[in-house]
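Each remark here refers to the structure printed beneath this line.
Only one protein chain is missing; all other protein chains are in place.
Chain IDs A and B follow the sequence of writing; residue 1 opens each chain.
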Amino acid sequence: MNALELDQVWKFYGDFPALRQISFELPEGVCLALLGRNGAGKTTLLRILSGLMRPGRGSVRVLGADPRDTMARARIGVLGHGLALYDELSALENLTLFARLYALKDPRGAAGQWLERVGLAASASSLVREFSRGMRQRLAVARAFLHEPELLLLDEPFTALDDRAVTTLQDLLRDAVRQGRTVVLSTHQLREALELATHVALLVRGRLAYYGTRTNEMLEDPAWLYRRYGEAA
Amino acid sequence: MREKTLIAFCTVAAILLAYNLYVMLLVLPDEVSQGPIFRIIFFHVPSAWTAFLGFLAAAVASVLYLVRKDLRYDAFAVAVTEVGLAFAAVTLVTGMIWARIIWGIWWTWDPRLTSMLVCWLLYAGYLMLRHAVEEPTQRARIAAVFSIFASVDVPIVFFSIRWWRTQHPQPVVWGGGSMDPAYWNTLFLNWIPLLLLGAAMAGIRLRQERRQRELEALRRMAHAL
Partner (left out) sequence: MKAAGTQAETAPRTTARAQPGFLGGAVAIAAKDLRSELRTKEALNASLAFSVVILLLFSFAFDPTAEETRALAGGLLWLVFAFAGALILNRSFARELPNDCLDALIAAPISAPALYLGKAVANWLLLMAVELVSLVVFGIFYNAPWTRRFWPLVGVIALGTWALTVVGTLFSALTVNLRLRELMLPLLVYPVLIPALLAAVQLSGPLALGEPLASDMMVWLRLLAGVDLIFTALALTLAETALVG
């Protein structure tokens, strides 16, 4: 089964096409780097894959099902810009809520375990409002991985991370892929993403300008892809 | 709607209106108890009918938009809602003029007039909601949901206000009783020009919506370049 199957997907804002004729298949157990300028359609595509929006035309299958299908959503982990944390709740309460929504057998237990894994066990009952940026990020990652998702959708996850945090996240994602999970991440940070990626997709003004495996060429010269297929990054 | 059709509608409407006015003012006798102002009913009642037709069409268009996701249904919904709103205003104003002349008061809490006022508020809210959303697809979706709620509410409003007034009777705007059959003809005959005018106005609005969509799309494309 493919992790993603898109066929002639279009998305309109009024009469303006934000996504045009996007078609590709992504097998399971790989890491796709979704590249493109601002406004190229990366966030729109990710939102459709996460089930936050419906495509205007065309079909989208995520893990073999419609993205809005609840069984599919149970197997997908999402990490967006905003981190999706409730400031007025504690770290444990945040994770327990999502553990419940994802129907984990022991919500509090699972939440507690993940707090340990990301090193936030000591701050379990502190309100997220008091957390530093780095702590929030760790908690957000815990939330995304909490339900052992088969597919991870990450929108610019490396933004505003320091070097150590970047490396740690890269390790986590590399392990995820090794475990057979599929990762899709959109980013401006070419180097970090291309180091992880097995596949690359480049969006230029809503169209899929390039889709294929990541080559060593790309790793050595990250800007090559933009020069060859699109405008300068 | 093509320009020729619009002009045709308006011309026919103008001719019919002229004829009806002639009949109303010079041919028909005054009504026994109400005097000359009675003639306002020939605009008051058909305006109400046209308004309801507009609101019903908007409800259908809203449902169709949610099912088909074609923005033309949304354009139709806003066009007929605006027309309905205009005719609802005419209904209210003519009703108020009538009440002022017959009963000496501007507003009588007559159940039909009051219900029409609530409808007017509902659909004015619809237009206000549209103004607050910039992105056309989002605007169409949000407006359609609200329009469905408003339409379901309309019959409930009429029933509840009528029961309210039955419990506390007040002067009613026009007898509500039987009307001489001679008047029925002119009443229906005057509905036709109003419908034609309404259709023409909706047609103009539809064209405006289409041009607006094109402009929007071009603007976005220009930004993207």
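Here is the rule we go by: a residue touches a chain if its C-beta (ideal position, glycine included) is under 8 Å from a C-beta of that chain, and two chains touch if they have at least 3 such contacts.
Bear in mind the structure is a predicted one, so any value in this text is a computation, not a measurement.
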Please work out which displayed chains the absent chain touches and list them by label.
-> A, B
Which of A:Leu85, A:Ala111 or A:Leu154 touches the missing chain? It is A:Leu85
Sole residue of B:Ile7, B:Ile105, B:Val145 or B:Ala182 that reaches the chain not shown, by the stated touch rule = B:Val145
Touch assignment to the omitted chain, from A:Leu45, A:Ala91, A:Ala176 or A:Val200, lands on A:Ala176
List the residues of subunit A that touch the chain left out of this view.
-> 28-29, 47, 50-54, 68, 70-71, 73-76, 78, 80-89, 93, 97-98, 100-105, 117-119, 138, 141, 143, 145, 148, 150, 165, 168, 171-172, 175-176, 178-181
Identify the residues of subunit B touching the omitted chain, counting contacts across the whole complex.
-> 66, 118, 121-122, 125, 128-129, 132-133, 137-138, 141-142, 144-146, 148-150, 152-153, 156-157, 159-161, 163-164, 167
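Assume only the chains that are shown with their structure count from here on.
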Using CA atom averages as chain centres, what separation in Å is found between subunit A and subunit B?
-> 49
Note: in the complex, subunit A contacts subunit B through residues 12-16, 39, 56, 205-206
Touching subunit A in the complex, subunit B uses residues 69, 71, 135-137, 213-214, 216-217, 220-221, 223-225
